[in-house]
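The complex appears here minus one protein chain, its other protein chains still in place.
Read from first to last, the chains carry the letters A and B; within each, the first residue is number 1.
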Amino acid sequence: MRRWSDKSKQKIRHSVRENQQYLNPVFANLSDVVQRKISISGTMECLAVYLDGLVNVQLLDNVIIKSLLNTKTTGRKSVKDRVLDACRAAGKTITTTDRPVAVDAVLDAKLVLFVDGLNEAFIVEMKAWASRSIEEPASETVIRGPREGFVETLRTNTSILRRKLKSRDFKMERIVIGQLSKTEVVLCYIEGIVNPDVLREVRERVSRIQIDAVVSSHYIEEFIEDSPYSPYPQVQNTERPDVVVAAVTEGKVAILMDGDPFALIVPMTFWSGFQAAEDYYERFLYASAIRWLRFILLNMSIFLTPLYVALTTYEPQMLPTNLILSFAAAREPSPFPTVVEAFLMEFVFEGLREAGVRLPKAVGSAVSIVGALVLGQAAVDAGLVDAPIVIMVALGGIASFATPRYNFGISYRLLRFPVLFLAGVFGLLGIAFAFLAILIHQVNLRSFGTPYMTPVAPIVLPSIQDAMARIPRWGLNKRPILTAGRNRTRVPAGQKPGPRK
Amino acid sequence: MNGTTKISGIQMFFLMVTFNVALPIMEIITPTVKQAKQDAWMAAAIGTFVSMLFTYIALHISQKYPEESFVGCLRLVFGKFFGSILAILYAVQWMVVAGFAARQTTDFLMPALQLYETPRGVVLMCIFLLVAYAAMLGGVESIARCSEFLGMLVIATIALVVFFTINVQHLDYLLPIIQPHLARNLAVGSIPSMSFLTSSAPAMVLYPHLSDKNSYRTAVWGVGASGTILVMCTVATVATFGANLPAKIWNPFFMLARYISIADFIQNIDAIVIVIWFLSAFIRVALYAWLAVETTSDFLGTDIKWTAAFVCAVGFVISVIPASIVQSTILYPGWIIRRIVLPVLLLGVPALGIIIAYLKKGRLPTQKKKGRARLASR
Partner (left out) sequence: MRVGRNPDRTRTWKARILTTASTVLCLSFVPGCWDMRELNNRALVISSAIDMTDDGRICLTDQFAIPSALGQQGAGDPKKRFYTLSETGDTVQEAAQVLQTRQPRYIFIGHRRNIFFGEPTARQGLAHLLDEFTRNPESRLRTDVAVVDGRPGSDALKVPSIVEKLPSIAALKSRSVVGGGQPGSAFVDFLIASDNETSCPTMPLVKIVEQPEDYVAGSPSAQIAFVGRAVFNTQLKMVGKIDYEETVYRFWEMGRLTHQTFSVRLPGKEHSVSVYVNHMKSKILPVIRGHHLYVTVKMDGDGSLNESDASMDYMKPEPVKTVEDALDKKVADSVQHLISRVQQEYHTDIFNFDGATHNRYPFLWPSLEKEWKDLFTDATITVQAHVHIRTVGQTGLPLHHVTV
């Protein structure tokens, strides 16, 4: 906008031709810009400018042009009012006298109408573009629960959310970032429930971003994290509108972006890292048990292989005698030290996973067959690696996939290598060192002012229950203290169901 | 992290529990059983009670000067000169204790984990690097949060060890309760537990960091809880090994862990217990180091982070000095701690301090209850 410094040259002229002369160089080489000259009953010259494929052309033809044709030219109404009426029938309309505004509006997928004799342009919102239909998100599937997921279109997403929260307290603040992309970003929160400090911080951090183009929500994530060097994700992401709704009702802030079906949710805590949406749609006893199972698996994914290495090479007296004999028997022909074997197998495992993720599905299954059956079995048979280490690595790998949040799982998977290294050097003591280092790091992490390990370290009394177990709905009376603002009560107490006497 | 770091009452509790559980379990049971035989648990209980009392007294002094830091408090109570001397004494003592606690930990840990060739210096360096990491990153906040997490883990582990050895415990080993010279044995036998559990001065340093000053009693309960755990462990140990054997073993509780056999499958799990115990011992080292850091930086007005680095370096050097396990685990606690530090710094100063504080300030106007304990945003 700042490129045109001369103010007088930027005004829209009365003559359509003059305007068009101005527009032609601006839109040179923009093959997707359509400039359509329309003559209405020979009396009115119009120029419609829009981006091909982003504007509902049928509306232009059927509503605007038709109503202009139908209205009588001789009325009390001025030309401008007539055009305005016609445009308003098609969509939200504003007028402008500035050429650059008009140009920007075209690029923003709006219809811009120049009318001969008027030094104003009409900007009509009648976006219509091809959008992926709403589907169940592939990354977070549930067996029971809503099956809709976000799509790449921001307004579709906001409409889904609004349909679930019909309150005027549910705010959607709009921020535009990216010099080139001019991406629309929306902050969703519920006023009165959101912690105002968190909200102010989010707003500040998001609007601070200076970047050319925002392609994915992860671009934003990297700019707003607290500790960029940490291996842990400090911003939660989800494709599920129901997860976003649950989060904002807890006082969190969701960040939606045009062009990416993933919403960001802040602040994130460690415990939300392995909670799935499903948890809240199943019976709470089962969900609590599953939550513990995931926690154990998460720890297994990082400590199992190192523990095996430490136990067999440093503390073999800890294992039962019969077990150690089996391990020893398997180990007999093996040429590598156990820790090297473990590193090799972890490496191979990561390689298989990576190969499987990137390849097309048909080839991917072939990779897993070759990897699992041929490589694993043959390597053991050939005596290159021993069977227990293959079992441990495979178990650890499966355990890391049990984490519902993919980005959370990979951060843990990465940590396994330094832990393995320490276990090789110090045995169990090395694992203790690693555990302490991870713990110290975790308790000092913050996500938008909320300690990462809340509500376990620091202990926050009513909320700790929800981290330890999935509390039934009627028992979850208060919102989490650290994220929520003034309005704490969530479910009025005393709703535990039971037969009436 | 500039500005004051705050801890909540719950964190204070867990800090005290984790702080007081690790080394005592390793080092109290043997001398207590040596003195009080089958009544060792009573001696430990008495020691716990006295520790709670003095911790409470110390906190009472702090409460008279709620706005003051530890050094300020000492200066106000004992006068500028003596207060400063005491502050230096405490700071030095804590630096030394941090070093010795780390050393005692490795002295016990490394042979038990069969690390014979691993250089002790490397292990100690790792410990002090972690301490520095914790102290520099978040100060007492990070230590307190770690202790919340580890405290639960350690308590659970100890409880499991005691529980799983129930089938080899013979409670009749605890009989007869009456023995000749009971009173004297109990009094002398309670000294080791007293010297480890009394957390008067540490509690005074922590007090200004409490987000809710009225929750200071949690520190006393923390000491009480760790004392209870200690009594439980003493009972389990004596009931398993009798009244004579534990007096000869360095670490009877780990012998107990080693004696566990669940379904003849899970055996010799002492290494796991030791590792979890080490986590708690780490908190002790870290908290001592932090106490030294806090007092030093308060006294000299130096930057916390650089002081932390300095204290960790000093602690590391001190920890490499002792020549053998006998020096670190027997001579030092026996001579320095029990004869000088316990009577003077841990018991004497708070006792004297409370008297002086009362003389100076008279009875405090009763504390206004500030309503429900507010959970600070930490």
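Please note the rule applied: a contact is a pair of C-beta atoms (placed from the backbone, for glycine too) under 8 Å apart; a residue touches a chain by one contact, two chains touch by 3 or more.
Keep in mind that this is a model prediction, so the values were computed, not measured.
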{"item": "Candidate in contact with the missing chain, chosen from A:30, A:325 or A:414", "value": "A:325"}
{"item": "Residue among B:153, B:255 or B:320 touching the omitted chain", "value": "B:255"}
{"item": "Residues belonging to chain A that touch the chain removed from view", "value": "197, 201, 205, 226-227, 229, 312-317, 321-322, 324-332, 334, 337-339, 421, 424-427, 448-449"}
{"item": "For chain B, the residues touching the chain missing from this view", "value": "3, 111-112, 114-119, 122, 129, 167-168, 172, 175-180, 240-242, 244-245, 248, 255, 258-259, 261, 264, 267-268, 377"}
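Just so it is clear, only the chains that are shown with their structure count from here on.
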{"item": "Residue ranges of chain A touching chain B (in the complex, touch as defined)", "value": "314-315, 317-318, 320, 426-429, 431-433, 435-437, 439-441, 443-444, 449, 451, 453, 456-461, 481-482"}
{"item": "Chain A contact footprint on chain B (complex, rising order)", "value": "8, 10-11, 14, 109-110, 113-115, 118, 123, 126, 130, 133-134, 137-138, 141-142, 144-146, 148-150, 264-272, 274-275, 278-279, 282, 375, 377-378"}
